[in-house]
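A single protein chain has been omitted; all remaining protein chains appear in their positions.
Chain naming follows the written order as A, B and C, and within any one chain the residues start at number 1.
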Amino acid sequence: MGEENLHVVENATCTFCGCVCDDQILTVDRDAKRITKVKNTCALGRAWFTEHAHEERPVALIDGKEASLEDAVETAAQILAEARYPITYGLSDTTCEAQRHAIAISDVIGGTIDTTTSVCHGPSGIAFEGVGESTCTLGEIKNRADLVIFWGGNPAESHPRLFARYAIMPKGMFTPNGRKDRTVVLVDVRKTKSAPVADIFLQVKPGRDFELLWALRALVRGGRISGDIEEITGIPLETLKDLAERMKNCRYGVLLFGMGLTMTRGRHFNSGALLALASDLNDFTHFVAKPVRGHGNVTGADNVVSWQTGFPFGVNFSRGYPRFNPGEFTTVDVLSRGEADAAMIVASDPASNFPGPAIEHLKKIPVIVLDPKETMTSRLAKVAFTTATYGISVPGTVYRMDDVPIPLRTAFDSPYPSDQEVLSAIEARVRDLRAAA
Amino acid sequence: MAETLRIINGRVYDPINGIDGEVRDICISGAKIVESVPKGGKTIDAQGMVVMPGGVDIHCHIAGPKVNLARKVQPEDHRYDVHPRTAFTRSGTGGTVPSSFTTGYRYTTLGYTTAMEAAVPPIGARHALEELRDTPVIDKGFYVLLGNNLLLYQLLSEGRHEEFLNAVAWWIKACKAYTLKIVNPGSDVPWKTKNNANITGVNEQIGDYELTPRKVVKALIDAANTLGLPHPAHIHCNNLGHSGNVATTLETMAAAEGERAHITHVQFHSFGGQLGKNPISAASKISEFVDANPNISCDVGQVMFGKSTVMTADAPLAYLLRNYTKDRRWVNADTECESGCGIVPFSYQEHVYTHTLQWGIGLELFLLAKDPWRMVLSTDHPNGGSFMSYPRLIRLLMDRTFRNEEIRKVNRKAMRKTVLLDDIEREYSLQEIAIVTRAGPARLLGLKDKGHLGVGADADITIYEEDDDKELMFSAPRYVIKDGRAIIENHEFRTDHEGRILHVAPAYDPDIEKTLRPFFDSYYSLQFDNYAVSDHYAPGAQVIPTGK
Amino acid sequence: MAETMTLIAGRTSKQGTTLNAGKLKDDYREVTSSGEMNQDDMARLGLKDGDLVRLSTGAGDTVIRCSGRKPEDLPAGLIFLPYGPPSSQLMTGDTALSGMPLSKNIEVQVEPLGAPEAEG
Partner (left out) sequence: MEAETLSPDRLEGLSAKAAAKLSVQYGNASAPLGDFFEVAETAHDEMRLSGDLSRVKLVGAGMSRGRIQIEGDIGQHLGATMTGGEIMVEGNAGDWVGPEMRGGRIEIRGDAGHAVGSAYRGSRVGMAGGEIMVHGRAGNEVGNSLRNGLIAIGGDCGDFAGVNLLAGTIIVLGALGIRAGAGMKRGTIVAMGPTEILPTFTYACRYRPDFLRLYLMRLRALGLTIDDAQIAGAYNRWSGDSVELNRGEILVYDGAA
């Protein structure tokens, strides 16, 4: 029956990972509200689009009981307006339009706003504030890069199209032969599914990325390094020297790095070492670095929070103006120390991936959740909203991992409101409540 | 029935309408200035006050990709300069690169009601517009970077002039830009392909293209004028910051061949001396040329001492400057097929020869200018200093005694390379200040409803309390009226206001897509059909007409 | 006879695709509680593919199913586990001023539990 209503959406954007591929071609059955076919996609994108038949759930739950949208908004607003130390977290899987309202709410109620950046490339953000960054849009990698180094990441599984669409295979302006015009290096502690694409694979000892990067910096800058570098890092000095020379002599080099740096001992200093190495190399040739970002719009969250507050994540408004201090105002810390007395979680599931102490505290305080799906976090929520999914039923803007903003096209309508609609309703209500107070 | 407002007893400075300090009433109905309003409406008694059109900033960096990178990279710049929320307004942070809300509010507290972001790569237009929407009160727009655009280079070098013109129009319209911007034309080619090299002159060949910066500049100046953009090509010349670059600047101005062109932050391009040696001032040469060539207009790009942030599409410049600061931080961001940018936290110091010379050159350009309508005020915010230093700059122009005191405090050696030690008598009048901060920029931008207080003008009005200390006077207006609404009354915010996006939409031959699409498919990393910016990003925008 | 090893939590495409279906679905649980270990380590601990091990840190503990990888792919002393509730049980709340809990290269105690009980 749906056959007559098969509908094709071209240039659709996949928001599953930071690649934000905007060349997806969706075949949509609008009666069944299903995407039946996806072209130009990867395993993750196919699952993202085709597994997205929405669930039959109430639009809102209060204490696990079905509630009207209005009552849920009212209850959420009351909780937030009365809280002394409310925190809003998530935001990396929703549109910039929604993010703007989430920040407005935190501003109005004197709360804290943080995004999944703090447990993704937050440390790279801190590193950026120490050494800056030489970087580029993904198209520059496609057009120019003749040396591509992946460090501490496994794109083959986390960002499947990074290779084919942007970094290794594509033919570009100065890379007419695609793969043939590039040397590809992979640095990781284990041979991942990404290893086969590399011309050179360096297996660094676990937790020794910093030492390896630091030694490379010294080599590039002509500083001395001690002879036992192989014992420390697992990489022979000769191999390191060879890599340093390749880096100095390439035409346009790029370092793409993942959470193998940000989630290991050293965290922001690991990212800082890599960013500094890329900057150093510009004394010899053109060299850029780029953190490979995870969620569809985590980069948008960084951007919106930055332009509205001046800081990229972990921002506290309790004194009536924005303050930034990772480790103090970041969510894992605020929850683990038991400081927050209310939480609003937008499009994220901390109850399934935060450390135990943080989850324990979440269970103790009133939690508001906006999510298209039922999650471990929505299960412990005082107020849970079912919202429409961005990029499938909600239009808007997302930022690719290289800060390029890309519009979203919708495949089919959702019976549920968007995050933006719910958040703007809550914003309006908390403004009234705070004004009255 | 629209709200009305009458401003009485104020001394009005409205250069465009030839009103120089006369006491007269200004009547406002709705968002416009009108002939008269019925008695009994709201009235502001401006007795002993100065009434001017709202300020217009023709060149600043307040929104878009590079601005946000500069915000992110300097948390310490915000930490000690916070901007608390009020009952009406959002909170934010200041420093040299304020958050978007704070930018809007702080311009308002200076009596500025319009500001133009001067450099946005086309691919970042959507981003710039999103930020401008979060920049309250003021009207705003941006200039789109087309001076290092590789498709335009291809069309131009192959002599495909019709397509070139249509592509320029398409890009401006697709981005919702206000005009086109040229930054260090040609530089991105050596920068990205030749070990970070730079272009060294207007006649140097650009890579393998049959092109020179001169050809690029001339072609884009012609394009802007042929399309009838309200503001002509906005040009950041080659060799910024290099000793002897005055020659390049004069050659670039000459390349306009009598056509309208705007040379921006010209102070940075007025260096005499020899390459590699200390610069000396060549302000007089620039000044003479501009006076003699009415097709050329400039903004000064004054340097003010203290913290600044170098942020520019001139990536090779930032790369050079990173070696002139103790700060470890340097940001470079290449933009595919279009542009790039560089960012370096910086500060200008009285004891440093070059910094002081730049400060002096800026003042010379102001004080030597015969026609202030074409040498208007800017600090290239935040490159030369924050827009928050405008009041101090105004005092330097208006107050000879203060100026001479300041001159005595700074690097003597540098001052000797300028004419400033000869105790220049000129003091800007309030009328001249009104010209360089409002009427002039508005006229150069082709904003017919701004920069004056005549009937039909936008009711964007600033009311200052007269004071001998001009810095004090211009840092805290008593009233600021935007679109007929009193935003600031008795120095305090009384309400919030959105302000409009200003952009142009030149016509082009739709067939140009046949030229653009294949290039995008080959060399861009996003889809052609997702590139152009939809109206969703500029609700309620005011489209300024183009064409003769 | 518990041993100290290094845990690496990371993304896999299976973890990613099952995540779309829903984090409360069995597939996702299955994927996020199935880890990889160096073959020789497993042999030494007397473990077969599919056997269970208990991982514990100061922060907490969890039980996962493990399968062997060749030494050249996964060096001795390493355990790989897709992100998910089990891996997060092993993280502490101290982020060392980074906002980021240590989630890779965590020192864990590994205790072999042998074959799982028949599910029922």
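We adopt the following convention: a contact is a pair of C-beta atoms (placed from the backbone, for glycine too) under 8 Å apart; a residue touches a chain by one contact, two chains touch by 3 or more.
As the structure is a prediction and not an experimental result, all values here were calculated from the model.
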Touch partners, limited to displayed chains, of the chain removed from view: A, B, C
Candidates B:E76, B:D371 or B:D521 - the one touching the absent chain: B:E76
Touch with the omitted chain, as defined above, among B:E259, B:D291 or B:D327: B:D327
Residue among A:L44, A:I105, A:I126 or A:I392 that touches the chain left out of view: A:I126
From A:D283, A:D341 or A:E360, residue that would touch the chain that is not displayed: A:D341
Chain B residues touching the omitted chain (full complex): 73-77, 79, 326-328
Touch residues of chain A, complete complex, unshown partner: 83-86, 109-111, 126, 129-130, 210-211, 214-215, 217-218, 221, 223-226, 228-229, 232-233, 265-266, 269, 276, 317-319, 324-328, 339, 341
Those residues of chain C which, in the complete complex, touch the missing chain: 96-97
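In this section, only the chains that are shown with their structure count from here on.
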CA centroid of chain A to CA centroid of chain C, Å: 23
Inter-chain centre distance, chain B versus chain C - centres from mean C-alpha coordinates, in Å: 56
Residues of chain C engaged with two or more neighbouring chains: none
In chain A, residues with contacts to at least two other chains: none
List of chain C residues in touch with chain A within their complex: 6, 8-13, 16-18, 20-24, 59-60, 72-75, 78, 80, 83-85, 87-89, 91-105
Chain B residues within the chain A interface of the complex: 63, 65, 67-69, 71-75, 78-79, 82-85, 87, 90-93, 95, 97-102, 123-124, 126-127, 130-131, 134, 150, 191-193, 195-196, 319, 328-337, 343, 522-527, 529-530, 534, 536
Footprint of chain C on chain A - complex, ascending: 16-17, 43-44, 46-48, 51-52, 55, 114, 118-119, 122-123, 126, 154, 156-158, 160, 189-191, 193, 203, 206-207, 259-260, 262-265, 267-268, 294, 313-314, 326-328, 330-333, 335-337, 349, 352-359, 373-376
